[in-house]
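Just one protein chain is left out here, and the rest sit where they should.
Letters are used for the chains, namely A and B, taken in the order the chains are written, and counting of residues starts over at 1 for each.
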Amino acid sequence: MNLYEFSYGIIHWLVNLVNNLWYWLGDVLPGLLGDFFDAIGRFAASHGHMAVMAMLVESLIVIIVALINVLNFIWIFRKLSGRIFDFYGPYYVGYRIGGWLQNLADGVKLLVKEIIVPMKADKMGYLLAPVIYIGSSILIVGIIPFSENFGISTTREPGQYVPGAALLALAVFAIAPFSILLAGWSSNNKYTLIGGMRSAAQMMSYEIPLLLTAVSVFLLAGSLSFVDIVDAQHDIWFGIPLLIGLVVFMVCLAAEVEIIPFDLPEAEAELVEGWTTEYGGMRFGLFYFTTAIRAYAGGALVTAFFLGGWQGPAIIPDEIWFLIKAYIVYVIFQWMTWSLPRVRVDQMLGVGWKRLLPLAVLNLLIAAAMKTLGWF
Amino acid sequence: MAEMWINMGPQHPMTHGLWNLRIKVDGETIVDAQPEVGYLHRGIEKLAEGKTYTQIIPIADRLCYGSSMTWSHLYCLTVENLMGLEVPERAEYIRVMAIEMQRIASHLMWLAAYASDLGLAAGFTYTMRDREVLIDLFQALTGGRLTYNYPRIGGVAHDLPANFERDALRAVDYMETRLKQYEDMFEGSKIFMMRNVGIGILKKGDAVNLGVTGPSLRASGVSYDLRKDMPYSVYPEMDFAVATHEDCDCYARYRVRMDEMWESCKIIRQSLKKMPKGKWRIVAPRTAPVGTGLGRVEDPRGEGMMYLVGDGTDRPYRLKIRSPIFVTVSAAPKILVGYKLADVVAIMGGLDMCIGEADR
Partner (left out) sequence: MVSRSKRTTSLGFVTKPMGRTGRQVVNSLVTGKPNTILYPYEKLELPPSYRGKHTLDFKRCIGCSNCVQICPNDCMWMEKLEDPELGKIERPGIDMGRCLFCGLCVEVCPTVAIHETVEFELASHDREKLKFGPKELRDDKFADSYVEERQKRSLPVLDLSKCTGCDKCAPECPAICIAMVPIEGVGKKKPEIELEKCTSCKKCAIICPEKALEMKDVYESYFDMPEPKFMLKNCTGCGACARVCPADCIYMMEMPGTEKVLKDGKKSKPKKRAVFVLEKCVGCGRCFRACKFDAIEMPGARE
């Protein structure tokens, strides 16, 4: 049973429960009022209405599961960084489960802080930037399915998932630079302005190798939907013939998600906190959380495109396989983060345009060659 | 984009001390720079005029809290020069060993700050953890962790504690294995080399003209080390080499400091082996003769100098301190112009700023 049927079942049960009230009101109240409640009851029980509500419920479920996973990611991030740095990670809060509740404690702390808006900041941009940033990031995690049966569907028929999901995910991924630029500029601070500009330059120059590599994957799979891409990997994962593509994709994702070594917009040493300097309280918490969401989304994309998605031996359910692979990719990202220094702006642009772009094109040629030879 | 002045500091998370660096940027390229120091001025030279000679030793420690043994040793050398005292040999060997341990600890702290500035956060914790080994040795020797109050006028405060030689040799062995690992971790990383090679060139002539001393000068190819050129204490008996490097960039400064750490390990081993038995302190006279005293040492950051005028009482008339960083920071405009904004941290970090001694 897939997620759509599950949520449809829930809505069906709920509607039946509530319709008792509407029909009873329709019987009791006389005249037009009674007809009105009757009509509401009939509308609620109609297939179109229930389908829409089912889709809302399943999106909610997918997003909640993804966000709880992001909390897990943040916990792993802090524990792993602790072990790399030779100390314990979070230890005391949630003592017996290894400090997992530290995230909630930090969230509560950020909630009670004072929220300050700088006087000369451009209010519209300042208040709008976090909304766009976190909104687009949550949209991405909603689109990526966990397995064949656990994702968001677009039609009433089960089994049909968002047709251009992969392309939609990559497109929404790229909305974030605009919000970063907006945040950096509207804070009325020279440091954040520099941070915003750097971020725009970085993201723009690393989008192109990212998309070229994704195109090579689409070429081999023959479709733009996640389910088809993962199904096309049933013989061999795409990561093995397209090894160059895997490396290029991971480096570009590191640049998109802004982790060290591509940490320039948020470089602590020079720019205090970069483009998030003027944000306090829960707004800053949202930025922090969103970085983790985007890291998770990146890991999920790499898994789906190159590492076989949710395929694996059947002892463990598919969703767990997907998550395990995403966690492994995330761990490799974190390992890279704490081992390497930061690159400079012009060096980063140099790497992006001079090294990664030719490699991405080469990867595309390999994929095209493999497709024409009929191996996929 | 138009040119604008940016203030890095005084409140900045990573400028190693309280100072302000005003940079004029054109886009991302630096056009001009103006350092401003003086935020940490504590009036040490004036404080010293009202205290007796022994009471100034803990205050001289606090000049540069990153390498405090050097400054109290320098002060004691100056007073001994003024009074014409001869310090027992065992005390000299203990002092040299303590100074070289302090040199390693100071360079490790520099490396920690430098690595974390460049973004390599793991470098910070690893080097600080190794510095703890040395700080534990100091704790057993002197009783304090960061400011020691150990040299006295006429020797050192007390003798080495039990088992100190065994612990010190073990620490030096451990330090040498870790230094090898640091070289792998830093120089084995291409990004680190990209950030450092060719950045912040300070030519030989400019360095000598501006009065820069210490590792920054030796990285520009000038072989000038006070321990060899104007030896003090028992340095003539120690066998070590002076570390220099021919490129004048940030990588050269990093390399010179790593080499200095290797040489310091050698010196510590030699001083422990050659240490004679005997007295470690003599009674110094309370009042100083009328006259002047001068002391110069090779601080981990450069050449430190103190000048003391005595007037026949038990308090000094004037104490003048020459700090190496105060002079080196004035070289900032020369080094920074032409590089990018992201290079400021690499360059100024490579000069090892400790503002405590610049502002006195």
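In the analysis below, a residue touches a chain if its C-beta (ideal position, glycine included) is under 8 Å from a C-beta of that chain, and two chains touch if they have at least 3 such contacts.
These numbers were taken from a predicted model, which means no experiment stands behind them.
**Student:** Can you say which of B:24, B:158 or B:340 touches the chain missing from this structure?
**Tutor:** Counting the whole complex, the residue in contact with the absent chain is B:158.
**Student:** For the chain not shown, which residue from B:31, B:169, B:208 or B:242 touches it across the whole complex?
**Tutor:** Looking across B:31, B:169, B:208 or B:242, the contact with the absent chain belongs to B:242.
**Student:** Out of A:24, A:335 or A:375, which residue would touch the omitted chain in the full complex?
**Tutor:** A:335
**Student:** Of B:144, B:198, B:211 or B:291, which residue touches the hidden chain?
**Tutor:** Only one listed residue reaches the unshown chain, and that is B:144.
**Student:** Footprint of the hidden chain on subunit A, which residues?
**Tutor:** Residues touching the hidden chain, for subunit A, are 80, 82-84, 86-88, 91, 335-336, 338-340.
**Student:** Please identify, in ascending order, the residues of subunit B that touch the omitted chain?
**Tutor:** So the residues of subunit B touching the missing chain come out as 51-52, 54-59, 120, 122, 126, 129, 132, 139-144, 147, 149, 152, 154-155, 157-159, 161, 181, 183-191, 193, 241-246, 251, 255-256, 258-259, 281-287, 313-314.
Criterion: only the chains that are shown with their structure count from here on.
**Student:** What whole-number Å value describes the gap between the mean CA coordinates of subunit A and subunit B?
**Tutor:** Between these chains, centre-to-centre, one finds 48 Å.
**Student:** Quick check: in the complex, which residue numbers of subunit A touch subunit B?
**Tutor:** Subunit A reaches subunit B through residues 84-87, 190-191, 194, 260-261, 263-264, 267-270, 272, 338-347.
**Student:** Could you pull out which subunit B residues touch subunit A in their complex?
**Tutor:** 4, 6, 8, 12-14, 28, 115-122, 125-126, 129, 185, 189, 191-192, 194-195, 340-345
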